[in-house]
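With one protein chain held back, the other chains of the complex are shown just where they sit.
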Amino acid sequence: MALTVADAQAILSANFAPWVLDLNLKVEMAGEGTARIRLPFDKKLVRVGGTICGQALMTVADTVMVLAVAGASGGFRPMTTVGQTISFMKPVSSVDALVEARVLRLGKTLAFGEIAIRADGRDELVAHATTTYAILGPPPGS
Amino acid sequence: MALTVADAQAILSANFAPWVLDLNLKVEMAGEGTARIRLPFDKKLVRVGGTICGQALMTVADTVMVLAVAGASGGFRPMTTVGQTISFMKPVSSVDALVEARVLRLGKTLAFGEIAIRADGRDELVAHATTTYAILGPPPGS
Amino acid sequence: MALTVADAQAILSANFAPWVLDLNLKVEMAGEGTARIRLPFDKKLVRVGGTICGQALMTVADTVMVLAVAGASGGFRPMTTVGQTISFMKPVSSVDALVEARVLRLGKTLAFGEIAIRADGRDELVAHATTTYAILGPPPGS
Partner (left out) sequence: MALTVADAQAILSANFAPWVLDLNLKVEMAGEGTARIRLPFDKKLVRVGGTICGQALMTVADTVMVLAVAGASGGFRPMTTVGQTISFMKPVSSVDALVEARVLRLGKTLAFGEIAIRADGRDELVAHATTTYAILGPPPGS
């Protein structure tokens, strides 16, 4: 059964650290192996130079993939990040960031995905990440 | 001239986003091309399962390398992350994390480094990262 | 002006090491910021277990991106790899591999791309890479 945006928002609230939830993340899309989070612009995310800190973008990239895997599995699955690689291509200033994950492969023990990050209203990528997760438990109801 | 721990702590306070500074980071060591930050354990960093969230570790990894490059340059240099790769090897529970950066190469336009992350009081690695930065400006006083 | 497949094959022959050309690579597609190479199955690429060695796949991934950047630039540009990250998702046995690159961002000094690797005749990914290159010279004729 497909995950709804409300389901994904609930998974987010229930499973992530308060310091991550301080980012005030909004799930905007949840599908079968995909999910998108809006990171609202906030002055507390701005580093010297006026741009959103890369640390917030890598944090959201790691977060959104958990929702994309849940979307591919019919619900939240216990999982842990094995590795993440992120490339920063352009700075993001004064607007929200949209962070969209896509599962590349969901195996029995490992899941792979990629994350595209854009500034709100712009087509071009500002950052791109790939991640590998270890799957620690079965899908719900299995 | 070597960077002191107080210098590095001042660079940290002056150049990072408030959301990063919320981590209450303590510079413990600053040297020529190296630096170490203590991430104090805090319940707000804990995700489901009781371990420190990987997002905090990747955030500190990105942060500490700026101090290591400053230490190799005689002071803070404007720089931006081009890419980071992090591997998570073991969970960290209920203790501080120690995040130590080492510059692998400091070129004219690019800097490369690695970051070792350990749980306080333990020798083994819990995570390991490598990073590439674009250097945007000269060292101070040059 | 768009790069043809023959142009891309000529760039390949002129600019890569003989040990790479020993792979007998066939350019199959060349476009604006994209390119695809066929790695013909060959027993000399097979490691213990009967699968194509990952080393050949990472080699072709690094190679094909040079063609994709040429395609985005109207011709070959001197460039050097700053970094590559590759994930291996499934083994490839007894068939050709198709290695397709896409430029994610082509800046003045850095280019970023991703590479999808599939087994011939199958839709699913067997490997996925991301790369960063330093651009060392202008496009031809500029």
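Note that the chains are named A, B and C in the order they appear, and that numbering of residues resets to 1 at the start of each chain.
Following the convention adopted for this analysis, a residue touches a chain if its C-beta (ideal position, glycine included) is under 8 Å from a C-beta of that chain, and two chains touch if they have at least 3 such contacts.
Computed from a predicted structure; not experimentally measured.
For the omitted chain, the shown partners it touches in the full complex are A, B, C. Only one residue from C:A8, C:I86 or C:I115 touches the chain missing from this view: C:I86. Residues 85, 87, 89-90, 104-105, 107, 110, 112, 114, 124-125, 128, 130, 132 of chain B touch the missing chain (whole complex, contact as defined above). Summarising the interface, chain A meets the missing chain with residues 82-83, 85, 109-110, 132, 134. Listed for chain C, the residues touching the missing chain in the whole complex are 14-20, 22-23, 42-49, 52-56, 58-59, 62-63, 78, 80-88, 91.
Please note the rule applied: only the chains that are shown with their structure count from here on.
In this assembly, the C-alpha centroid of chain A lies 28 Å from the C-alpha centroid of chain C. Centre-to-centre separation of chain B and chain C, using mean CA positions: 34 Å.
Averaging C-alpha coordinates per chain places the centre of chain A 22 Å away from that of chain B.
With touch defined as above, residues shared between interfaces to two or more other chains in chain B number as follows: 82-83, 85.
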